[in-house]
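Missing here: one protein chain of the complex. Every other protein chain is in place.
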Amino acid sequence: VLSRYREVRDLTDRLAAPLSPEDQVVQSMPDCSPTKWHRAHTTWFFETFVVGEATYDPRFSYFFNSYYEAVGPRWSRAERGLLTRPSVETVAAYRRHVDDAMATFLAGDVPDDVLEIVELGLHHEEQHQELLLMDCKHLLSRNPEDGTYVAGELPTGGRTPKLTWTASEGGIVGVGAGPDGFGFDNERPRHDVLLAPFELADRLVTNEEWQAFVDDGGYRRPELWLSDGWALVQAERWEAPLYWLPEGEFTLRGVQPLVSSAPVCHVSYYEADAFAHWSGARLPLEAEWELVAASRSVAGNFLDDDVLHPTGSESPFGDVWQWTASSYSPYPGFRAAPGAVGEYNGKFMVNQHVLRGGSCVTPRSHVRATYRNFYPPAARWAFSGVRLARSL
Amino acid sequence: VLSRYREVRDLTDRLAAPLSPEDQVVQSMPDCSPTKWHRAHTTWFFETFVVGEATYDPRFSYFFNSYYEAVGPRWSRAERGLLTRPSVETVAAYRRHVDDAMATFLAGDVPDDVLEIVELGLHHEEQHQELLLMDCKHLLSRNPEDGTYVAGELPTGGRTPKLTWTASEGGIVGVGAGPDGFGFDNERPRHDVLLAPFELADRLVTNEEWQAFVDDGGYRRPELWLSDGWALVQAERWEAPLYWLPEGEFTLRGVQPLVSSAPVCHVSYYEADAFAHWSGARLPLEAEWELVAASRSVAGNFLDDDVLHPTGSESPFGDVWQWTASSYSPYPGFRAAPGAVGEYNGKFMVNQHVLRGGSCVTPRSHVRATYRNFYPPAARWAFSGVRLARSL
Amino acid sequence: VLSRYREVRDLTDRLAAPLSPEDQVVQSMPDCSPTKWHRAHTTWFFETFVVGEATYDPRFSYFFNSYYEAVGPRWSRAERGLLTRPSVETVAAYRRHVDDAMATFLAGDVPDDVLEIVELGLHHEEQHQELLLMDCKHLLSRNPEDGTYVAGELPTGGRTPKLTWTASEGGIVGVGAGPDGFGFDNERPRHDVLLAPFELADRLVTNEEWQAFVDDGGYRRPELWLSDGWALVQAERWEAPLYWLPEGEFTLRGVQPLVSSAPVCHVSYYEADAFAHWSGARLPLEAEWELVAASRSVAGNFLDDDVLHPTGSESPFGDVWQWTASSYSPYPGFRAAPGAVGEYNGKFMVNQHVLRGGSCVTPRSHVRATYRNFYPPAARWAFSGVRLARSL
Partner (left out) sequence: VLSRYREVRDLTDRLAAPLSPEDQVVQSMPDCSPTKWHRAHTTWFFETFVVGEATYDPRFSYFFNSYYEAVGPRWSRAERGLLTRPSVETVAAYRRHVDDAMATFLAGDVPDDVLEIVELGLHHEEQHQELLLMDCKHLLSRNPEDGTYVAGELPTGGRTPKLTWTASEGGIVGVGAGPDGFGFDNERPRHDVLLAPFELADRLVTNEEWQAFVDDGGYRRPELWLSDGWALVQAERWEAPLYWLPEGEFTLRGVQPLVSSAPVCHVSYYEADAFAHWSGARLPLEAEWELVAASRSVAGNFLDDDVLHPTGSESPFGDVWQWTASSYSPYPGFRAAPGAVGEYNGKFMVNQHVLRGGSCVTPRSHVRATYRNFYPPAARWAFSGVRLARSL
């Protein structure tokens, strides 16, 4: 477990390495957090829930608690970018300090329930690795002329492959994580769901298809949109996915040409739903997606591949998180864990939709068929895209 | 059909009768509409979708279209209260004008598909009868010392009856409206759902029980709340249901003593959910509610009873709309109707939760077991309350 | 004094007479008040400061106090439009009730200091007569197709007369009201001011001249504007005076053709200042204006003329209030009156500019050379225009 601990922790620091102290401290919108904050918060998680005492600096629990009401008061989320201190360097020292404490701790006789918290902490840190990249992409996008995270070219792609579908008879199917192995509480308990016959697209919606939607007046035709979505299109003057620019697409490698055959990325639920209407299909239910994905191994384009941008593959996993038609609700019989970590998931189960499959900035080991990600329907800064479904 | 038409239309005017021109023109918040607007909009619906031409005043389609993008541009919803003209008197004349046109029209040979639109228009007007009362209650509540809609005393109630439960084995159950009879498009198609064993409370949560929740710190304990709900509790300083006052409860009959045994009313989904957590139970799924209600006849406290306030009964119907744990989503195979009336329901299927059962300001004939009402989780001005459920 | 009392009070009711109850209750923006409120508030002033007790309805002091902190708490200004009750009819009865009390009171032996308050109350009511027309014009303008206050045509005007100037040597000049006669506290004490030589235009800026400013890119050239004004031009997308429409101008007589030779009206200080820059002149200081006006009798186009729209004249008075370059500050030695009426003027002496001369909706008897009106620089709903000045 210590070697897995070190691996995960090191990756976080490697992801932060291309960013200057200036890049690591600024918060570009209330939904985002500074890189420095992600690095400190994930450390605080281990310090608070495993080590159990704040020995580095007593103020850090106030600064770096995210949303755990049971742990105590905390710095306002929208003002994380005001914390110029502690410095990036001090946060690095804090990480080393807690890593040393954890090394000592894990060398001892660790009870199983604490090991479970350690594992939770590592999955938690993997989530923040993705958030770190999402958030720094958003920040850097505000200054697109000078916003490269790392240099390098992206694959140029080819033609959009023909769209084929995988059909399913549906019926009573099991959904969710079983009792063994790691899973977040929101994936449990495993339970039966009744599905009607359906088919799921074998690949993601591409930029080329999205361009056709745009060209067909997709962002100007209210009949395609949910009412709340249409209001937002007008208020925010949306005309294309978040990072599309006249001269290409903003990526973690700076502004790059838009690759026609690559999966579209950074669209909201509203856009995904409008596109599905326009195309004559619909978004899948999360259970439909899981039924198809459960028989496949986790493969595709992940953070480990270091492309940091969707490219497309034949796997149901990877490239972009896929919006589902399912609102984020507790599974029948869901129970939050006791104590503060019980606040991990359950309290967010309203006003959000489930996304499935992982993205090009998710660690591959973090992804599984039962994994439930979730964002509000207006969110666009996640690496989110679309896979279509149809009823049979 | 003409006699049913006249009955529904007359009721609207009777509901408006206690209100002065001043009361009928003001809009107390963007979600509410002036009484005058409700009276004109329901008339516009028949003029537009049945009569098919605007012969009274061509401007009225701009003023009184609610949200039908396909019909054309329209006056801003949040500014309906700026329309001091046409006057209440002119709106009454407009109603008579269209009623005359409808009488002529209905005396002729009306095709079946048009008769369906007439029936839709009448159900639509019944919805606005409830909205008219909700909205004028909200307006009058802003001036509670002088805010009586109609005079009269309310039943004083007795003790809260003991809570008993109706158990169900669940299994595969049919949900939704079948092909015959009137139903909104969002109730269709009828389809199968798989339910786990559960039980549903035989009565609604009462004011006495809600007071116990308040007394136990219900509005001050974040662990009971969804995260978005807790943020709202703090931002809006919620401490009790919307119309509770130190000296009683604001009702359509002015400020009245709070009746312990009466069902609690005017709570948001967030409050309903927090209460359910606190009580150790949960909110029902809409399919659970429908399964129990489908075997019962529609009885209880409705607009027809002219109490205009919840009193409690043994019926699953009436008194207050009951929040369910189900977000408002399309049923599998849902299709919106073609044309403008297709905007009736489908485009609102996001960011809302389903409520079931009808309320003391709903016409009884408007209610059925498959009926799906819906509001955003923060809404409190509807006559909304709570019935608990438990998994078995 | 009773006959003057009756005359002023009657005029208020005559001004309200063309407005329906619906028109009298709605508030179109926070700066405006409903007609009903103006009618009640002016009555409350006499009841509170002269009669001295609230015998009609004790709640009315809460509803109809405008801003007198010393009198007690009051209904929020921005929510005056929520008060659908008391009705317009009740407010009329309230007026009669207080008028009766005042008649009895004034028939007795009234001390001089109380007579002064009565006189203040009458000037106060004259101010609200103008506000009533300003506010109802704003409300009706929101619905321009159906927004006539009273019918009737406006004079068509001729050509803009040639611009001539009245020169002054300046020097040490007396400014402000002397100890005798009625004057608001902000006009006192009379004091000396040192003026450099200047000249003042003999007529107001006309619509024709303003159109030339518009045509020359006046609303698109930042170099002409104060920085705060330019920000507002962009935020509010100003392109012309408030009530200019493509098809003419919105007036109290509905939409009418724009009369070239008539004084421009409904411009903000920012617009007035930008126009002055563009024209190579400047706005006058209030002392400059007063020096010229003091030698002239009060004549011109006032409320008494019942045109209700600027037409132009040779008088320095009437038609439109004229923005001056002087910010609204206390005169040297200014002292607010003791007690609640001391809140009349002094506490507003910041963030506003002085306007002089009276307008076509001001009672003629209300105007004098020393009169100081004031509005924030962004305000456009007053009947405000421009007279130019130049340094010599």
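A few notes on this one:
Letters A, B and C name the chains as they come in the text, with residue numbers starting at 1 for each one.
The criterion applied here is as follows: a contact is a pair of C-beta atoms (placed from the backbone, for glycine too) under 8 Å apart; a residue touches a chain by one contact, two chains touch by 3 or more.
From a predicted model like this one, the values you see are computed outputs, not experimental measurements.
Of the chains displayed, those contacted by the omitted chain across the entire assembly are A, C.
Note on the undisplayed chain: of the listed residues A:E79, A:D100, A:E116 or A:E169, the one touching it is A:E79. Contact with the chain not shown here comes from a single listed residue; of A:D109, A:E145, A:D180 or A:D215, that residue is A:E145.
Of the listed residues C:Y269, C:F302 or C:F317, the one in contact with the hidden chain in the full complex is C:Y269. Screening C:M29, C:A196 or C:L245 against the full complex identifies C:A196 as the residue touching the chain left out. Among the residues C:L2, C:M29 or C:A70, only C:A70 touches the chain that is left out of the figure.
What chain A contributes to its contact with the hidden chain is residues 20-26, 28, 36, 59, 79, 81-88, 139-140, 142-143, 145-147. Residues 67, 69-70, 172, 191-194, 196, 222-223, 225-230, 269-270, 273, 325-327, 329-330, 332-333, 343, 347-351, 377, 391 of chain C touch the missing chain (whole complex, contact as defined above).
The rule we apply is simple: only the chains that are shown with their structure count from here on.
If you draw each protein chain as a dot and join the dots that touch, you get a simple line with two loose ends.
Both copies, chain B and chain C, contribute mostly matching positions to the interface they share, with over half of the numbers common to the two. Rounded to whole angstrom, the centroid-to-centroid distance between chain A and chain C, based on C-alpha atoms, equals 58 Å. Looking at chain C, one finds that none of its residues touch two or more other chains.
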